[in-house]
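Omission of a single protein chain aside, the complex is shown with its protein chains in their original locations.
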Amino acid sequence: MSEYREQKIAVRHKSISYAKWGYLFIAPFFIVYIICTLIPQFLTIYNSFFENYMDGLRHVGPNFVGFNNYVRLFTPDSNGVIGILKYSANTLIIWIMGAIPQFVIAMLLALFFTSGRLNIRGQSFFKAVIYMPNLIMASAFSMLFFTLFSNVGPVNQMLQQMGITDKTIDFFGITIYVRSLIALMNFLMWFGNTTILFMSGIMGIDQELFESAKIDGASSSKVFFKITLPLLMPIVVYVVITAMIGGLQMFDVPQVLTNRMGAPDRTTMTIVMFLNSYLTPSKNYGMSGAISVYLFVLTSLLSIFVYRGMIRQYRSRIR
Amino acid sequence: MKKALSIMLALIMVIGLFAACGKTTDTTTPASPGTTSQAPTTSSEAPAPQPAAEEGKVFNIYAWNEEFKGFFEKYYKVPEGITVNWIINPSDGGVYQDKLDAALLAQESAAPDEKVDMFLAEADYILKYVNSDFTLDVSTIGVKEAPTMYKYTVQAASDANGAMKGVSFQCCPAALIYRRSIAKDVIGTDDPVKVQEALSDWSKFDAVAAQAKAKGYYMTASYVETYRTFSNNCSMPWVDSNNKLQFDPMILAWIKQAKEYLEKGYTLPAGIWDDEKNQQMFKTGKTMCFFGPAWYYNFCMGNAMDPEKGCYGDWAICQGPQAYFWGGTWLLAPKGTDNPTMLKDVMDAFTINEEICSNLVKNEMQFSNNSAVNEKFANDPNYGNAFLGGQNDTAVFVELAKNIRFEHKTPYDQLLNENITGVFLDYFKGNITEEQAYQNFYKFVNEKYPAIITP
Partner (left out) sequence: MKSYTDAENRKARLMLYISRTVVYVILIFLTILCLFSFYMLFINATRSNAQLQAGFRLLPQDNFFNNFRNAWNDVSINIPVGLKNSFIIAALTSILTAYFSALTAYGIHVYDFRGRRFAFVFILAVMMIPPQVGAVGFVQICYQLKLTNNFLPLILPSISAPVVFFYMKQYMESVLTLDIVEAARCDGSGEFYTFNKIVLPIMRPAIAVQMIFSFVASWNNYFIPALLLDKAEKKTVPIMIAQLRSADYSKFDMGKVYMFILLAILPVIIVYVFLSKLIVKGVSAGALKG
């Protein structure tokens, strides 16, 4: 390592090149990344081509099986259901159900908070409050929701007292309800976070642009679509893509809420729940490796798709 | 740049090599896939004489909760100079077994004070450890099967060759626990003998359930309530000799019963530990029957014991339609312990030491694994349980304990038993067909136990 540094210093003396600083600045990140993440992840991909699991205390494998794990992943059951596709659809549907209100409301709030015209009072209170659901452990939050919406929970009691329904609503037995609850919790946990991100983006925009737009008499929606949104696009792209990546890895909430089952009929089973199911107790590195590779490919494709789409929009707006 | 790259590559390779080395040591017992469920059994291992003088100073016990720790600290006198170290990990999410397995796999190379000296296991997965090479034949350290131990507790802790790997400190015959007042209303009596007569088989049980329903009661508060009475009376294991999944007629009978009971409103769609069920234990509850062993009403019926809202004393037990057992905690000996003398002492203390066993029954309301002690209480006319309206429950359990069979178990039982009920709930509720429920169960099995072959 030191040899490498000396050589680079020598280069610097010849011409003023800052390249070595670039390497130096990114070195810690990459070194740690390789040790703590990349090697384990290589193991994952490697494992996906092997049969490798624990049968009790007996280690089975690793035996090379080629693409067998992937073939198994995409083999339909006798009802013609391909599990992994079903769980991917579940994950995406639940994510979108929560993400759309999350983005819309976060953007609205960010605009409210940064608007000099509205001049919202108690801002720091509201900002502190909307982020708070994110502070609770997802598992504790889910436990709470479970008790709230259980068959004997307060929501059911209230609905019956108010005469809205005379029968117990089985919130955890009907797909649309369970999915909505998960989406609602995801929304509550993340809209504050998104708001803060949008806000810091909006505040980074040159205020003079808004001033001059105001002087020109532009309507607020015009200001938003012609100035704010285009200039905010890097942050929006960041928010949407990271939210989607996070959403595809959705795990804690449905796991606790449905007690690992993805009930009813596995319609709330997400990809990572499925993956996790293979890890305990059998430590099935083969199958879980294959699922992670699949998830990686799916995430990449969707991210590229979303990124491209949004950047195109962004460009057309700039024009 | 090239140099930097080569350094990185070298680093990756070094670490990769290292990781690879790690992997090979991980492979403890190489075996081909699809072999039988019976884990490799060790053929008669020569008992290694232990050097008595050099024993460890730290006694490590692996457990998943504090139950046994409480008894241990109360009643067991730790030999001087030894520190007891409890390593407690929640069984939630498989953490306990994960940690324990990792420790057992590393037992050989572990420092003396880090070695596992004893660990606890439940009935549902005890076979995983008993049939493995990681547990010690306790006869080599002087622990013998005592005549006062219940047969099934010994059988459960013995491997295929009959080598005993540990002992249990409790015996878990289970009973039908009923509300006296509701039984009076429905059957016309709360006398345990007469109630037993009215509920002595499943067809009678069904008939009473219909009567209970007619009077506005539930027969049970959870559709899972009766599951153990079926599953612990199976006549074949969950997997056959080729590791193929199979459904015992008992399991099929339960599926039929649960579907019928839920459809007819005899029971509630609540899980066995759910609030919805637990609320039925209050005075205001409308449920007649609960099922469980001694530990169940002592530990899980807190609502019934609540001074304000409970119904303390309004309960009694009888055998019910079918004798069965449920749960139980075994103390197992790991191979490589450096405290064999103390290990033997602990095992003896909680099985053959009459004073400790009496305390377990008297103070902790346990049903001990010492038949002599249990019978002493069973025959004591002054002994009675106020929660059960003064009924001598130990006397009932002494009878029930004779019928316990620990048979047809597999190392996979825990998750299969705990989850078939949840998977089939969708079918019971009418969300999916029976066939779909089976498919979902197969999926679950494939995920959890790759070695099991599903249809």
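So that you can tell them apart, the chains are marked A and B in the order they are listed, and the count of residues begins at 1 in each.
To be clear about the criterion, a contact is a pair of C-beta atoms (placed from the backbone, for glycine too) under 8 Å apart; a residue touches a chain by one contact, two chains touch by 3 or more.
These figures come from a predicted structure and were not determined experimentally.
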Completion exercise
Answer for the absent chain's shown contacts is A, B
Completion exercise
Missing-chain contact among A:Asn68, A:Asn134 or A:Asn259 belongs to A:Asn134
Completion exercise
Considering the complete complex, of B:Asp306, B:Asp348, B:Glu375 or B:Glu418, the missing chain is touched by B:Asp306
Completion exercise
Interface residues of chain A toward the undisplayed chain are 18-26, 28-30, 32-33, 36-44, 105, 108-109, 112, 117-118, 120, 123-124, 126-141, 144-145, 147-148, 152-154, 157, 188, 191-193, 196-197, 199-201, 203-207, 215, 217, 231, 234-235, 237-238, 242, 245, 248-249, 251, 271-272, 275-276, 279, 283, 285, 288-289, 291-292, 295-296, 299-300, 303
Practice task
For the chain that got dropped from the picture, name the residues of chain B it touches.
Solution key: 1, 18-19, 21-23, 25-26, 64-67, 69-70, 86-93, 95, 98-99, 102, 106, 275, 278-279, 282, 295, 298-300, 302-303, 306, 308-310
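The rule is short, and it goes like this: only the chains that are shown with their structure count from here on.
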Exercise for the section: Determine the centre-to-centre distance between chain A and chain B, using the mean Cα coordinates as centres, and give it in whole Å. Expected result: 38
Handout entry: Residues of chain A touching chain B in the complex
Key = 1, 3-4, 7, 23, 30-31, 34-35, 38-39, 42-43, 51, 53-63, 77-79, 81, 83, 147, 150-152, 170, 173-174, 259, 261, 263-266, 274, 277-278, 280-282, 284, 287
Completion exercise
Per the touch rule, the chain B residues reaching chain A in their complex are 3-4, 7-8, 11-12, 15-16, 19, 23, 26-33, 39-40, 93-94, 97-98, 101, 104-105, 128-129, 131-134, 268-271, 274-276, 279, 411, 415, 419, 422-423, 425-426, 429, 431-432, 435-436, 439-440, 442-444, 447-451
